[in-house]
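Read through the structure below, which is laid out as C-alpha cells, and then see the notes.
Left out: one protein chain. Kept in place: all the others.
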Amino acid sequence: MNPALLIFFVLAGLALLGAGSLVLQKHPIHSALSLIVVMVSLAGLYLLMGAEFVAMVQIIVYGGAIMVLFIFVIMLLNAGEEEHTDLSKLAKFAGLPLALALTASLAALVFKPDAGVPTAAHAFIPKATEQISSMLFKEFVYPFELTSFLILVAIMGALVLAQREKK
Amino acid sequence: MVPTHYYLVLSAVLFGLGAVAFVFKRNIITIFMSIELMLNAVNLAFVAFSQAFGKVEGQVFVLFVIVVAAAEAAVGLGIIILIQRNRQSLNIEKVNLLKL
Amino acid sequence: MPTPILDILWIVPALPLLGAAINGLFGKNWPNKIVNTVALSATGLSFVAALEAVREFFEQGQKLVHKEFFDWIVAGSFRAGFDLQMDQLTVIMVLVVTGVGFLIHIYSTGYMSHEGGYYRFFSYLNLFMFFMLILVLAANYVLLFVGWEGVGLASYLLIGFYFLKKSASDAGKKAFIVNRIGDFGFMLGMFLLFKTFGTLDFTQLFAKAEPWSHESWGVFGTFTVACLLLFMGACGKSAQLPLYVWLPDAMEGPTPVSALIHAATMVTAGVYVVARSHILFSHSETAMVVVAIVGCATAFFAATIGLVQTDIKKVLAYSTVSQLGYMFLGCGVGAFGAGIFHLMTHAFFKALLFLAAGSVIHAMGGEQDMLHMGGLSKKIKVTYWTMLIATLAIAGFPPLAGFFSKDAILGAAFQIPGGHPLYAIGLLTALLTSFYMFRLIFLTFHGKQRYDEHHVHVHESPWTMLGPLVVLAILSVIGGWLAAPSFWGGEDHFAAFLAPIFGGAHAEGEAALSEAAAHQLELVLAGVAVFAALIGLATAFWLYLRQPGKPAEIAKSLKPIYTTLYNKYCVDEAYGAAIVKPLLSLSTNVLWKIIDVEAIDGTVNGIAHGATATGDVTRRTQSGNTRSYAVWVVVGALTILIIVFWPAIRAWAGGAQ
Partner (left out) sequence: MISFLQQNAFWIITIVKIALLLFIVLTVNAYLTWFERKVVAHIQSRWGPHRVGPHGLLQPAADGLKFLFKEDPTPAGVDRFVYYLAPFLALMLSLTALAVIPFGPDPINVFGQKIYLWITNPDIGLLVLFAITALSVYGIALAGWASNSKYSLLGGLRSSAQMISYELALTMSVVGVLLMANTFSLQGIIEQQSNAKWGVGILGWNVLAWTRQGLMWPQIFGFICFFTSAIAETNRAPFDLPEAESELVAGFHTEYASFKFAMFFIAEYTAMITVSCLATILFFGGWLSPFPATSVWTFTHYIPSITLIPFGLWVIYDGIRYETIFGKLVLPAVGFAMFAIGAALLAGAWIAPLHTVNEFIQPVFWFTAKILVFLFFYVWARGTLPRLRYDQLMNVGWKVLLPVSIANVIVTAAIVLWRSHA
C-alpha cells in the first residue's frame, strides 16, 4: 500500500461521496457544495498525477469562478428545495435504472487492467506547464484563439439574456 | 504508482453519477451541475491518459474543456435566470412549453 | 531624362479615373470649387499627357506603339492583357476625346453650377472619360470591349442623371437595353474571331487575317459573319438602324452629356470599331455593302425625322444619328479615312451645336421647344454666332470643317462601282440636313419672339460656357483645312496621315480615273454638294422667315407624311408591339405563372408540406418534459456504448457461461 495509492483512494472516495451527495441532496446549494468537493478532490488527483497546472486551473476556474457563479445564481434566485414532481413517467420508471445501467456498463467496460493503456510508465511529465503553454501557443493556437472568441460571445449572450428589456 | 485504469474507472463512475443526476434531479440548476460533473469526469480521464502516455495534449484538452464549460455556465445561468423570471419556477418539469 | 509618356501610356486614362474616384468618394460635401478643380485637373492633365504622347509619337516617326502593362485574363492560349497601343487612328481619337472632353468639362462647370448632385455629375463624367480612353487606346478587342461597356455604363448613369424624373431613368434603361442587343452581337463577333484566329490582339489578329482571301458579294464566310456581328454592336453603340431608338431619348440627360457622350465621342465608338477592324471589313464585300447601306439609310431616315422635330435637342439628336450614318457610309464605301475625318469634324461642330443649344436652353431658363423661342440672335450674340458657324459647318459650306469631310465621303461614295444611288441619297440627306439645321437657327434666333418676356428673361451664359463655344467654333472652322490642299491639286494631308493604317483604302476608287480627272470630279462633286446645301438654306429661309404660315399649311396638306415623320415613323411603338409586349407576356404568363409559381414554388412548398406531415407524426415523441429527453439521451449513450464495445461484451458474455 504505497502512499500514492492511499492518497488516491482517499481522494477518489471524497469525489464519489461528493458526486453521490450531489444526487441525493435536496437543496441546490448543498448539491453545489458537494460538486465543489468533487472538483477539489479531482484537483488533488491531478496533483497526484503531476498535472499541477491543470489542478490549479481546475480549482481557480471551476471552483473559483464557475461554481461561484452557480452559487451566486442560486442565491440570487433564492432557489428553495426542489419539489419532487414526477410528470415524466418515462423518467420516473426507466430513468434511474437506465442511468445506473450506463454507469455500471461504463465502469465494467473500462475496468480491464489488460486494456491497451500503459500504467503510468514514467512518474511525472517533466516541465508539464511549460509544454502546455508552448503547445497552447503553437500547435493549438487556432483553437485557443477560437475559445477566446467563444468566451466573448458567451459574455455578450449572457448580457443579452439576463438584462431586463428597457421599456 | 496508481494504475491508470483506476482513474478511468473513477471517471466512468463519476460520469455515470452525473448521468444519474441528469435524469434524477428536477431543479434546472442542479441538472446543470450534473453536466459539469460529467465534464469533470471526462477531464479526469483526459489527464489520466495524458499521464499514462507521457503526453501533455490531454491536459491541453482539459484546459479547453474548462474554457467551454465556463462559457456554457455563463450562458446557461443567464437562461436559467430568464426561466425563473418568466415562469417563477426552476422545476424542469414545469418548463414544458416545447410540446404539442 | 523623364520617362516618355508613351512608356506610361496608362496615365492618360488613369487620370480621369482618379478624378472620378476622388469626386465620387469624397466629393459629396465639397463646395463646387473643389469638385471643379479635381475634375478639370484630371481631364486637363490627361489632355496634356495625350498631347505629349502624340508629340512623342510623331518624334519616333509615327511607328505603332504597343505597350503591354499587365496580364488581365490568361486562359490557355488566350491572353487578354491590359495592353494599350497608339497609332495614327488612336492619335485622332485620343485628341478628340480628351480635347473635346476637356472643353465640355469646362462648359459643364458653368452649365451645372445650379444643379444638385454636382460631384456625382463630374465623377460620372470623368468615369466616362476613363472608359472612353480605354476604348480608343485598347490594343485588343477584349480591353476595347471593357471600355465599350464602360462608356455604356457611364452614359446610362448620365442619361439617368435626374433619376427622380421617370422619363430620364426610363431613357437610361432604354439606352442600356438597346445597347445590350448590340453588345450581344459584338461579343459573338469577338468569339468567332478568337475561334478563327486564336487571338484578339489587334496587331496579331490583323496580321493573321491579312493573307486570307476576300469574300465576294453574297458569300457568308467567317469575315462576313464576324464583321456583321461586330457591326451589330456598332449599330447599337452608334445608334444606327434599327437600334437608333435610344439616342433621341438619351437627350433626357444634361446637355453637356448629350454633347460629350451622345454627339462627340461615345456614339462614334461604333465608327471607330469599324475603322479599327477595317482589315476584316475590307475582306468581306457583303459586310461593306451592308455597312454602307445601313449608314446611308440611317442618314436619310434620321434626317427626315429631324425635319419636323420642334425640341431643339431632339433635332440635334436626329442630326447626330444621321451624321453617324454618314460616317458609316464613308466606312462602307471603303473610305475609312473619310469616315474618321468626318468623325473628327463632327465631334467639333456637333459638340458645339449641343453646347450652344445648351446655352440657349440656359438662356431661356430651361425651355427646349423651338416654337417658344425666336428672335434670340440679338439677345445672346456669342451663342448665336458660334451656333451659326456650327450650322454652316454641318450643312457643309466651304471652307468649314463639315464641308471637307462630308465631301470626302460623298466623293468616295460616288466613285465606288454602283455607288451612285448611295451618293444620291447622301446628297439628298445633305440637303435635308442643311434645311433642318437652318430651320433650327431661324426658329430659334430669328423671326419674332414667341415667348413672353415676363416669365423668361433671356441672358447670355457665363464665359465658362461661352469659352468652349468659341474654341469649338474656331475648331469647326479650321478643323477640315488639313484636307483642303486636295482641292488645288495638293494631297489630302489627313488621308495621307491615316494612310499607314487604312492603306490606299481611300485611293482604290480613284485608281480608276486619272489624277486630273479625279481632281475635276472632286471639284464638281463639291460644287454640287454646296449647291444642295444652299437649296436647303434657301428653303428654310423662305419657309421660316419669309412666310412663317407656310409650314403649318404644308403640314396640313401632307398630313399623313407629316404625322408619320412627327411620330418618328412610330418606330418605338412598333418595337413595343413587336418585342416588348411579347416578352412581357411571355415572362408573366410562362416564366412567372408557370415555371416560378407552379414548378419552383410548388416543389419548395411540397417539401415544406411533407415536412409538416412527418412533423405531425413524429412530434408526439416530444412530450415537452426535459427529463424524458434526458432519458432518451441516456438510452442513446447506452446504445452507442453497446455498439462500440460489442466484441468485448460478447467475449465477456461468452466467458461468463
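For reference, chains read A, B and C in written order, and residue numbers begin at 1 within each chain.
The definition used in the following text is that a residue touches a chain if its C-beta (ideal position, glycine included) is under 8 Å from a C-beta of that chain, and two chains touch if they have at least 3 such contacts.
This is a predicted model, so every value here is computed, not measured.
Shown chains touched by the hidden chain across the complete assembly: A. Annotation: of A:Leu45, A:Ile59 or A:Ala158, A:Ile59 touches the absent chain (contact as defined above). Contact between chain A and the absent chain runs through residues 27, 29-30, 33, 36, 40, 43, 52-53, 56-57, 59-60, 63-65, 68-69, 71-72, 74-76, 78, 129.
Quick note on the criterion: only the chains that are shown with their structure count from here on.
Counted by C-beta pairs in contact, the busier of A-C and A-B is A-B.
Rounded to whole angstrom, the centroid-to-centroid distance between chain B and chain C, based on C-alpha atoms, equals 72 Å. Averaged C-alpha coordinates give centres for chain A and chain C that are 75 Å from one another. Chain centres here are Cα means. That of chain A falls 6 Å from that of chain B. The multi-chain contact residues of chain A, meaning those touching 2 or more other chains, are 87-88, 91, 95, 98-99, 102, 106, 109. Chain B has residues 19, 22-23, 26, 93, 96 in contact with two or more other chains.
Across the interface of their complex, chain C is touched by residues 87-88, 90-91, 94-95, 98-99, 101-102, 105-106, 109 of chain A. Residue ranges on chain C touching chain A, taken from their complex, read 623, 625, 627-628, 630-631, 634-635, 637-638, 641-642, 645, 648-649. Here chain B touches chain C in the complex through residues 19, 22-23, 26, 31, 92-93, 95-100, going by the rule given at the top.
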